[in-house]
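What you see is the complex with one protein chain gone and the rest in place.
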């Protein structure tokens, strides 16, 4: 009998931001039930969080280890684990889940460092389990459209890529106030070797490589900590050289005051160009050399969009879909991957439209190169 | 014990547009479970639709009457009925649900005609049940912010209001192709006395009156059917006079090619003005006479937004929320109203932020006046 | 021998706004020399103004009558008179100039009332002299492009036209401060029967009729004076019916706070649509029913623009041309008309791209109908 896919969550207790996002994204399309969680390392807090989510008390666990252990024994056990903890707590539950036969949906960046990332790649290959990474921004329909236009050669070979991710929320020492999001992101023990580049620079890297299908070969990075007393970078400017000769710029910032969540990309080939901005995600500008620009717009009724774009939109044009809808696309497809296994079939191309553990490793390699370049005097450094 | 609120749906079977919207909106915040439905007047189709939604077969009913009858007898019965049928099928299930003690969430316009609307108002008052109307566009946080700015007198008394709702999807005789959405909206037997003005003009009226708190006193309407063979209007231009002396313009169109879902409003008082566009809903432009315009932006982290705006947003700034999120706000608050009853308490102000049956009657009176004005030679006509 | 065309100016002394605009517009293309002027009714002020313009004292006259009389006798006499006075002072110098063989470039609206307008039409026909009217907004290249797209049938027959002209500068009683521009525009003795509709509504009418080639057949107008103590309208909403069945809306306002000079037009035919906004004049949005919108951009290097658009732009794309350049297009072409006469040839199509005295009469008839409609209870009223 057909049923919803069952999710257990690690992290995301009261006061967390990204946990609630994952839950809404998982709920939107009616494919997934949240059935249990280890929402906090305090059993009391975990139960209190679960109660607000209308979960039965016996499925609100005090630790991810307990959750994995106990769920294993249930006939209605969870199908997958969603990991929404800070960076340093991605690897331990992901490893344990994989080792115990649970699929994993993990927040980004994949892990605390490259070694952990490589171990997760190994485990996924070994177990054959489904593993998704929430590089949610590539879940937007217009990102799919952009990727298809590049793939079909509509722009010609790509020459130049400018990808940016400016934010302004860390322009002051917010972490000193105890603000939870700022606190762990600026702490090397929990965030890893980078704040700004790890948190948002990796999204920019993932977006650029996903759309163009080109890999960054080498880079020259100039990271800065503008806010005094902060141990990690809050801004970074990077020159990029891609395989095949394309050049690029990536910059990310958390001190660009007044910028909200300004991820955007511009790319140019020999025949045309594309502009996309996350804050107005339903629009994609297509540029030509010999005619006027076109404003591509998202809309389920626009038959002239590519199949992958249409597979990521729910509404007719002019009914704006946003961040949660793009995030939900990942969950919907990931549920599809699990359903395919339940049904004993191969996943469809659409169901495979979820960033992978390999994408996660790629992000960690990028991050490693960026930090190394900057620490060595902003010299050119190979990726991977 | 705390539990999710239970929803039964009337209409919204396979191929329907708005039914899926209601389901996603109800699911997003994890407050509501879809537990049953009469998705189609064909029992087979209803069951097939329910199966796709992972519902048990015995709660997929062949008619709303059967659903209401059978659910009444269940201990885990639905709490409310969501009505997502064409206009002519709003009243019968709404009436029956109210008469049988079920709360009702109904799509707009409220009913087929003013008489039905008045009867629903009477029944809601009589039964004391919760009744919500999905004028979803007023569920956007920036609409709440606009209303608060007007309420607090920040703009001074309002002088001029321009509200528009241009679409282009009916610029040709789409209904001739059998397209489901076009088919019933252009059919007087199912849509009522108007196509364009009933379907979207009422949204524009609701938006203008909600934000300003002013009622349209009289109007002069020029409706047109541009597409040959169509029995109802597909475009309308209306001059407005509001209580208290404000003047305005409302125009709605389904033949404005290239427009998607362009609901927007501009209003001006003695001290300032506001612009808002549904297609970029997270932005509200505030205009002044003696300083530069400000770009209000939606964001849960913007403490300087009004409480009602903050109560309608889930994410930090720059994470775009869209149509489904605004729609979900209505469902979340409506669930809150029902929960308040379960908990024996009065609903909070936020829970009451759902358009009411009275708003629905108001829309029907507006519609009646618009059609009468136009039919009588576009003469000035009182509303209500 | 080839020489510049010689201009004499009536009005436009120190402190005037539009006089300086006319001078810059006339100077830009190096085709016209300002050689004399009656800048003020006070001979002293006229001379002081002329001195600032580096004119010889003996060509700074104390009245337009003196200027016309004295210039007639000079071998290097002016070729044409530019009239930049308030509305009530358009007719007398225009008439005298025509009667004395001088071509005339006149600010809009053409005259104080319809009778004066008809008399000017008669005189222009009688004398065969060149007469230009500075409906400057139709001098923009993208307005020409829009007109060409309509003419070539690219949009199909036009169904709907929305033309707006919101401003906010008269939201308070600015004229009470003695501000010169506000003072005469709100004075029935100098402005005529209307403030807002005469000053800017006529621009909107001219834009709509110029682009579409359709004439307004009848209208229903609701004019308002929002600012207490002001004897003329400061806002107006008008329903339009065009020859051939198109419907429309025109609204103009001087109390729409925060609006600067927001003339804009949207129009829709059976096959497509166009949007243009004066404040971003180098962009024209073209809308389709079956593909994405295109962003037409002004640029002398864009060979795919129409010839009339190219004939009104001076620069490559991305080098913004503005208000003065559009205004200067009228002067350049008008100078061409005069040069054609000097050279004994017919003017080219481009040289004829200047609004005519007939356009001026059309504006006065529109204005008369608008005011009559509003005064008679906002009833439908024929134009002309």
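Letters A, B and C mark the chains in the order given here, with residues in each chain numbered from 1 onward.
Just so we're on the same page, a residue touches a chain if its C-beta (ideal position, glycine included) is under 8 Å from a C-beta of that chain, and two chains touch if they have at least 3 such contacts.
Predicted model only: the values in this text are computed from it and were never measured.
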| item | value |
| --- | --- |
| Touch criterion as defined above, residue of C:317, C:340 or C:372 at the omitted chain | C:317 |
| Among A:179, A:224, A:283 or A:301, the residue in touch with the chain that has been omitted | A:224 |
| Touch with the omitted chain, as defined above, among A:159, A:190 or A:217 | A:159 |
| Residue numbers in subunit B that touch the chain omitted from display | 286, 290-297, 304 |
| Absent-chain interface as seen on subunit A, which is shown | 159-160, 162, 164, 166, 168, 171-172, 220, 222, 224, 226, 235, 237, 239, 241, 247-249, 251, 253, 255-259, 266, 268-273, 287-289, 293, 377-380 |
| Touching residues on subunit C - with respect to the absent chain | 2-4, 17, 20-21, 23-24, 27-30, 34, 51, 53-54, 167, 169, 259-262, 278-281, 297, 299, 301, 314-325 |
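In this section, only the chains that are shown with their structure count from here on.
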| item | value |
| --- | --- |
| Chain closest to the middle, measuring from C-alpha centroids that were averaged per chain | B |
| Chain whose mean Cα position lies farthest from subunit A | C |
| Intercentroid distance (Cα basis), subunit C paired with subunit B, Å | 44 |
| Averaged-CA centre spacing for the pair subunit B and subunit A, given as whole angstrom | 34 |
| Gap in Å, rounded to a whole number, between the CA centres of subunit C and subunit A | 55 |
| Multi-partner residues of subunit B (each touching 2 or more other chains) | 259 |
